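A short write-up of the structure that comes next.
A single protein chain has been omitted from the complex, and every remaining protein chain is retained in its original position.
Right, chain A next:
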Amino acid sequence: MSASKRIVKELTEVTSNPPAGTKVQLVDESDVHVWEVLLDGPEQSVYAGGHFKLLLTLPKDYPFKPPVLNFQTKIYHPNVSNDDKGSMCLGMLRSDEWKPPNKLMAVINMARNLLIEPNPDDAVETAIADQYKSNRQEFEKTARDWTKKFAGRK
């Protein structure tokens, strides 16, 4: 229905005018519901130099329900679950916070901004969040190491 029309519209918008350091493409050309986002670690962040692969999955009833964002590249971040899912779920991605007019461009931007400035108060990985708050140096070191190790080159 109109949902896929909107998705196509958003996709054109994002691909024709992508946010800095990102590249968006469909995993499978025939399915507009699964997007692959390639995100370069922002220069000013500890993830600089990293190339992160994110999966943006749009539910069947998108935009009524929020998209699901997963980091496929391992990342040391308080807001990204440190498991094979690498899920990020905060702010507008929460189903009770999501509003249909939110756009995927905004979601991608939010993910990018979170790399620059993590949100330890709304963390999935509380241990990392604690470290981020109490021992920033150690956090940054590990984050850099992981970036080098897991997100160095495709």
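Everything below uses one rule, namely that a residue touches a chain if its C-beta (ideal position, glycine included) is under 8 Å from a C-beta of that chain, and two chains touch if they have at least 3 such contacts; residues count from 1.
The criterion applied here is as follows: contacts and distances are computed from a predicted model.
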{"item": "Protein name as given in UniProt for the chain not displayed, \"ER membrane protein complex subunit 3\", \"Gpi16 subunit GPI transamidase component\", \"non-specific serine/threonine protein kinase\" or \"RBR-type E3 ubiquitin transferase\"", "value": "\"RBR-type E3 ubiquitin transferase\""}
{"item": "Option touching the unshown chain, where A:63, A:78 or A:120 are the choices", "value": "A:63"}
{"item": "Footprint left on chain A by the chain that the document does not show", "value": "2, 5-6, 9-10, 61, 63-64, 92, 96, 99-102"}
